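With one protein chain held back, the other chains of the complex are shown just where they sit.
Moving on to chain A:
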Amino acid sequence: MSAEEAPAQGATPGERIAIGISFGNSNSSIAVTSFDDKAEVIANEDGDRQIPTIISYVDGEEYNGQQAKQQLIRNYKNTVAYFRDYLGQDFKSIDPTHSHFSAHPKEHDSTIAFTIQDKEEGEPSTVTVSEIATRHLRRLKQSASDYTGKQVNSAVITIPTNFSEKQKAALTKAAADAGLEVLQLIHEPIAALLAYDARPESKVADKNVVVADLGGTRSDVAVIASRGGIYTILATAHDYEYAGVQLDKVLQDHFAKDFIKWHGTDPREDQRSMAKLKLESEATKKALSIGTNANFSVESLAEGADYASTINRLRYETIARKVLDGFNRLIEGVVEKAGLDVLEIDEVILSGGTSHTPKIAKNFAAIFPESTTILAPSTTPTAINPSELQARGAALQASLIQEYETEDIDQSTHPAVTTVKHLTNAVGVLSITGDESKGIFTPILSAETAVPARRTIHINVPKEGGDVLVKIVEGGSHIKVTKEEPAETNGNKDDSDEDSDDEPEERREKIWKVGKVLAEASVKDTKKGGKVEVMINVAGDLAVTVTAREVGAKGGVRGTLSAP
């Protein structure tokens, strides 16, 4: 270990140079924050912002990223890929599928290791997954240091929400061995959400967000209650069946079959041909995210025969339909698991490389109502590059906490601090009439808001002003389904046979049902056209303070409700 890596745990807050790292099975990225607290994903020496999580050895020389990925063709045995999920696991519980075309993982001393020729001479070495991760992280750290001109020594790293304590510990150790103090491990979907929320134009709000992280080997979806900048994960799903590599496979099979027609051999049966097929299929797939046509071209694909073809996006979307439908069912399933309806989702953030695929965003837009914002490059021009969200979020978090003592960070992230009560129902006020069956409910605090919490609204008084009633109630949301007979062909008889599929349309809408009454207050003598400010403050023990006063007037009403 070189001298510069030594102080991994020892750097004082003042000496820290921190970055954000997203460490995926397929790709990694690194991000830094600039002086104005903007996060930026930086390129490595090859100019890549998406750095393949691959380490390869040729004649004792170490390669990483894109260069290592190219080694999958000729030097796959000394190339280690798709290893992130092996960290901190025992051999029994890993899925080696994706490492099939690179160095194979093996059981070694109750951990996992690879046998690779990583030195110029001598016997191949057995290198543990922890050491491989260290080497990879060291390369990332080096790239970041080269870019910033300063010796990077600490990081916030993103992890899946289902990482176990053992996996976290293994990652922390691998990073420490690479000379990186892990300031904090944060969940991938939360990092993505933070990257969006940190934009100057975004407002602090109460919203339900779905983050769909569609990567190379896995798809992870989380439903998050975002309440005043506090994030709570309500449900997650992890899918290893539908992800980027399955889309690659669709193209592999498509071109392989075509190749067989011409040449009679199946390129999938030869390791090297398969490696070429895989790399080019992925490249073609990415090209189809931008253009409506893409080339596929490989020199000497199999048995010395070159192969070139093209495919258009429509054809691709047709042959990939099964995988694409899988994403739809996944996202619908997790919303349901969170006990929510698609009508209750305000934002869908598409994250991960596969989220560049236009059809996926289009499908999601069809699942959710128009009021839901689908944050993907093809649906929202201002969307952030889905491949960069996690590293950016990690860098933002790093800049927030790098000044803290390690002990402070530990204590702040302690479960005793993070485990808090969340409201079961929304709390709000009735408009128009104080009759619970007829009054219209407006939420002030949403369900799943972590307490303590405080929210304020301004609400109109009746036209004539006067004495008004502020009735504080709980509310629950319900989905009302109405079958709509297709509208009678009113007037225009000429186009009456247009869209005349006579299926009764189902209209679904979210409605509020008024629950328990919590309090009533009166605000006297309000002015014509005036407004009343209602503030609700829920304490950590669920005791409530309500204040109501006419905006601009002195005094007002204040009352408290005891904890349940």
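Criterion: contacts are C-beta pairs under 8 Å (C-beta built on N, C-alpha and C of every residue); 3 or more make two chains touch, one makes a residue touch a chain; residues count from 1.
Note that in this section contacts and distances are computed from a predicted model.
Between the listed names "TBC1 domain family member 20", "Geranylgeranyl transferase type-1 subunit beta", "Zuotin" or "Ras-related protein Rab-33B isoform X1", the UniProt record for the complex's undisplayed chain reads "Zuotin". Here the missing chain is touched by one residue of A:K166, A:H414, A:K480 or A:R508, and it is A:H414.
Taking the complete complex into account, A:I233 is the one of A:I42, A:A169, A:I233 or A:I260 that touches the chain left out. Contact between chain A and the unshown chain involves residues 91-97, 99-100, 104-107, 161-162, 184, 186-187, 190-191, 194, 197, 203-204, 228-237, 239-241, 322, 325-326, 329, 333, 393, 397, 400-401, 411-425, 427, 429-434, 439-440, 442, 444, 448, 450-452, 454-463, 466-471, 474, 515-524, 531-533, 538, 542, 544, 546, 557-564.
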